[in-house]
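Heads up, one of the protein chains got dropped from this complex, but the rest are sitting where they should.
A, B and C label the chains in the order they appear, each numbered from 1.
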Amino acid sequence: MPFRKIINDPVYGFITIDEPLIFNILSHPYFQRLRRIKQMALAHLVYPGAVHTRLHHALGAYHLMGLALSELQNKGADITPEEATAAKIAILLHDIGHGPFSHALEHVLIEDLHHEDISLMLMKKLDQQFNGQLKLAIEIFTGQHPKKFLHQLISGQLDVDRMDYLTRDSFFTGVSEGVIGYDRILKMLTVHQGELVVEEKGIYSIEKFLVARRLMYWQAYLHKTVLAAEMMLVKILERAKRLLQQGDVDVRTDGPLTRFLAGEFSGAMDENLDLFTSLDDADVIVAMKKWCHHPDKVLSFLCRSVMNRELLKVQLQATPIDPGLLTEKHRETVRITGFTPEEAGFVCFTGESVNRLYDPHVEHIRILYKDGRLRDISQVDNALIHENLSAPVKKFYLCYVG
Amino acid sequence: MPFRKIINDPVYGFITIDEPLIFNILSHPYFQRLRRIKQMALAHLVYPGAVHTRLHHALGAYHLMGLALSELQNKGADITPEEATAAKIAILLHDIGHGPFSHALEHVLIEDLHHEDISLMLMKKLDQQFNGQLKLAIEIFTGQHPKKFLHQLISGQLDVDRMDYLTRDSFFTGVSEGVIGYDRILKMLTVHQGELVVEEKGIYSIEKFLVARRLMYWQAYLHKTVLAAEMMLVKILERAKRLLQQGDVDVRTDGPLTRFLAGEFSGAMDENLDLFTSLDDADVIVAMKKWCHHPDKVLSFLCRSVMNRELLKVQLQATPIDPGLLTEKHRETVRITGFTPEEAGFVCFTGESVNRLYDPHVEHIRILYKDGRLRDISQVDNALIHENLSAPVKKFYLCYVG
Amino acid sequence: MPFRKIINDPVYGFITIDEPLIFNILSHPYFQRLRRIKQMALAHLVYPGAVHTRLHHALGAYHLMGLALSELQNKGADITPEEATAAKIAILLHDIGHGPFSHALEHVLIEDLHHEDISLMLMKKLDQQFNGQLKLAIEIFTGQHPKKFLHQLISGQLDVDRMDYLTRDSFFTGVSEGVIGYDRILKMLTVHQGELVVEEKGIYSIEKFLVARRLMYWQAYLHKTVLAAEMMLVKILERAKRLLQQGDVDVRTDGPLTRFLAGEFSGAMDENLDLFTSLDDADVIVAMKKWCHHPDKVLSFLCRSVMNRELLKVQLQATPIDPGLLTEKHRETVRITGFTPEEAGFVCFTGESVNRLYDPHVEHIRILYKDGRLRDISQVDNALIHENLSAPVKKFYLCYVG
Partner (left out) sequence: MPFRKIINDPVYGFITIDEPLIFNILSHPYFQRLRRIKQMALAHLVYPGAVHTRLHHALGAYHLMGLALSELQNKGADITPEEATAAKIAILLHDIGHGPFSHALEHVLIEDLHHEDISLMLMKKLDQQFNGQLKLAIEIFTGQHPKKFLHQLISGQLDVDRMDYLTRDSFFTGVSEGVIGYDRILKMLTVHQGELVVEEKGIYSIEKFLVARRLMYWQAYLHKTVLAAEMMLVKILERAKRLLQQGDVDVRTDGPLTRFLAGEFSGAMDENLDLFTSLDDADVIVAMKKWCHHPDKVLSFLCRSVMNRELLKVQLQATPIDPGLLTEKHRETVRITGFTPEEAGFVCFTGESVNRLYDPHVEHIRILYKDGRLRDISQVDNALIHENLSAPVKKFYLCYVG
């Protein structure tokens, strides 16, 4: 009887693993670690269901990759069994370099590296352990494989990563409006001159997909309460870092977290991958719980706030925060908290968040017409996705104690 | 124990009827007739699940009206119990004037009247039978009631009619992309200066709603196969009318259908309401089945085509059909079918379908900001719904035998 | 590019047709007719969403057959491509012999034949038209094919027919409790000694399936209001038959319905298949609408009752109806309606409905343990499905005017 494992997924029903190599990668501690990293960081403070994990997302994206590949094969695309397996492995591992709280803490723990860089390091390490069986997956992941569409399925405007996270995040948050027709979009994909394009009759599904993404950005990923909570998390780690640098030993915790905060690993990541993969959300939570009682007033204030969900006030707007307003709120924060002006900077601050609906100059979603013409999705008749929307949308926020 | 009936609805779970008057209206033959009229006419030829009825839609819209009213009441809107009941009755009956195959045959059976006109006639007749208990409902339906927002809930950009039909039609077709966040939109509605407006944080849901509507238009309501089938239905009745006028008796059927085709009632509808309400989809189906064997070649050809789903070819495009192309297809049709040129006009023809995403000059969706400002949905920051989209979108089609 | 048609199904997402032969069978007027026959007859009088058609069910069962076959193939079952196609065709056509209102009118229009008999006649006729390409499908359908499990997938305790109708009927009625884990059950099926069996870990899913079926019987199929409505339909046709026999010409309608009521075809069905396939729900509806005005008081009373959903009262109980009670209700009915005692028998009558949860003596669901043992589902440890439940459950009803 052939090898087969079945995993229940509330989103897609069942996910099938039918290759031992893929099952072995799934079983590796690097991958199992993703069970302990929430996909949406602190979004669960607003959407209590959003506690799903990076592991679950990776499995989901793997499932969609399987559907996409057999769809394209049905339409005559040339994909060898080895390439199919490699593309599945690449998507399974595309986010393996994420650290605790995913994007929220990127660049705080490891300053100089993107999570994609760490993903690649981990893939190379796994390749060694699996005797070179991940070579092709790495080529596809890094865009060096000649069949460009395979890379586009992993990282591109219409990759299965986005399709899964939009579908999954809207499922677990309960924001039903974020639902996309992933199954229909997959059926509309085809390969044209080596690149991934969309059949003409998929135009409306694609527009809908972009609009759903826009909605999820403002309603979930950049929801002002989520934003505030995640910025507070950043401030907590920055404060802890500073205290460490000042020689504060109380800030140290069991486990590797403080070593990262102390910056011991910047630049030498490659040798410390096992240490990195021992980190997960739980380390940060336990540290915050400890720091709730730390003598530094700022650190303990922020930690109690996040743990008990007593978050900073937030103002979110389309125009930059008026410096006068910041000054005023800062002064008020000092008065209320009794912090020094420098300390108050950790609980009263501004920032900006950016989202771009679609940029036809950088990325492309191309529609293949029945008569063979190709057009960008922003150039079709009566396009919903227009020039104006391609400009990045910035929103500016002010957090403060009020 | 208070009066209460519960109806299972796969879309909303349970629909509750808790007023005897409303139950009695539901039980009236005028309303029960809606069981026999499909909401989406011939869309089931493409989407086999889309066989839900006008009765089901009316119940759904009634359910949403109940939710909307209690939402607004929670927010302090002044709505008396009598007004609430009246608004529910008005939405329950808003489509009661639809004839067989809903929109598809509007103006074919009854030339001079919109279905809304007939709805009003039927509401007045019911008002008599229910001893004037529908007075307030009629006022709201016709927009004469001073609380304008009640009428807007029945007929306006954000009425519960649209919310139900988009939700229901996407449910039964299986076009999951048409799903709107009706529950969230309802929670975002509020009354401002007597009119229905949307709270600021509902902007993205509204944009999503408009995009879902656009998608459903092109993917379902104006799907080219559906369009062809429904135009063929129109041609069938036009052909039958002409034959009747020419004195053909074979075209007559049991029941009232041929009386309508013979135009006996135009202008005197009011007195023939009971006859009108005896018509439903089944009459047209039985007539078509009979006409499959009618000696008129055109009539029998069209009837067999629709009954057996052997539809005309369709070309759908953004620009008007080139007259040369029509001439060519017409000639070909004559050749293939052996019809005379005049006859061929019934199976080779052009037409246009129009959809407008949102017209800020005519209708309004107004956003109420926290600071009290009002802005049109097309004027908010980074609006998705822009000027260009407000122009009506026309598509042009050519049907032919190919 | 290979042949492929995709059909949206709200229940399963997408149904794929990838063989021209199957598409051609789907396109045949015999099959298209199933669009006009409701799967659940008059159940929509209680569950307004239950207007889905026999065509939709046939497509759904076809889809599940595809899943079941590839599941079994994955587990090593020997199924040739020809057998797979044949099994799909057989399930697609298994109900093609249903007449108007499905089971509700079986044996009323055609007295001596089961719908399965007519299905077989139609399959043979199609086999002729398709040049013998349905031979294997017919062998499987009739149980003559040596691979018994293929027939069991079409007609047996765990056939895909039941799996689809339970799933589909619970979807469209909104009775969420009828939901079965069809995807899990399919994954638990395997072939053992040529027969369909269930893997050990599927025990609870199977128990759940049987309980869901029990629930759907009492809550939907044999719901007392549905029962009453469908019995009234039977009485209408019986009354019309009698009037026809008495020479009443007013009872005649356009179309073939009255020819069936006149019994012209009994015993000669085979030659009249085309006439049979011209019948559908619409004929019965139009006839009932006509008969609402028929001079026979009984016929018009019953027709108005069904059309306007003013149904008879029903008493449903576990013990036979007391003859004294029937006499009393009959007398009362005579008094209220003014009918003669003979006439009153059409609106005051008793009957019984039977459902059997599971009969281990007749049919079998066998569980295959890991150690190779086989046990009946009623014999597993702590079986939910026990001896007592295998006895047929009768319920007795009394309909009357009250």
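As a working rule, a residue touches a chain if its C-beta (ideal position, glycine included) is under 8 Å from a C-beta of that chain, and two chains touch if they have at least 3 such contacts.
Everything quoted here is computed from the prediction, not taken from an experiment.
*Asks:* Specify the residue from the set B:127, B:183, B:270 or B:376 that touches the hidden chain.
*Replies:* B:183
*Asks:* Among A:4, A:114, A:309 or A:335, exactly one should touch the missing chain; which is it?
*Replies:* Looking across A:4, A:114, A:309 or A:335, the contact with the absent chain belongs to A:309.
*Asks:* One chain isn't shown here. Among A:20, A:49 or A:295, which residue touches it?
*Replies:* Of the candidates A:20, A:49 or A:295, A:49 is in touch with the missing chain.
*Asks:* Taking the full complex into account, what residues of subunit B touch the chain not shown?
*Replies:* Residues of subunit B in contact with the hidden chain: 1-2, 4, 6, 13-14, 74-76, 183-184, 187.
*Asks:* I need the residue numbers on subunit C that touch the omitted chain, in ascending order.
*Replies:* Output for subunit C: 175-177, 179-181, 184, 204-205, 207-208, 211-212, 214-215, 218-219, 318, 357, 381-382, 384, 386, 388-389, 393.
*Asks:* Quickly run down the residues of subunit A that touch the omitted chain.
*Replies:* Counting only subunit A, the missing chain is touched by 7-11, 13, 27, 29, 32, 35-36, 44-49, 51-53, 55-56, 59, 171-175, 253-255, 278, 280-283, 285-286, 289-290, 307-310.
Everything that follows uses one rule, which is that only the chains that are shown with their structure count from here on.
*Asks:* Starting from the Cα centroid of subunit A, hunt down the chain whose centroid lies farthest away.
*Replies:* Between subunit A and every other chain, the largest centroid distance is to C.
*Asks:* What rotation angle, rounded to the nearest 5 degrees, superposes the C-alpha atoms of subunit A onto those of its identical copy subunit C?
*Replies:* An angle of 180 degrees brings one copy onto the other.
*Asks:* Return the distance between the CA-based centres of subunit A and subunit B, expressed in whole Å.
*Replies:* 42
*Asks:* How many angstrom between the C-alpha centroids of subunit C and subunit A?
*Replies:* Taking the mean C-alpha position of each chain, the two centres sit 49 Å apart.
*Asks:* So how far apart, in whole Å, are subunit B and subunit C when each is placed at the average of its C-alpha atoms?
*Replies:* 32
*Asks:* Residues of subunit B touching 2+ other chains?
*Replies:* 175
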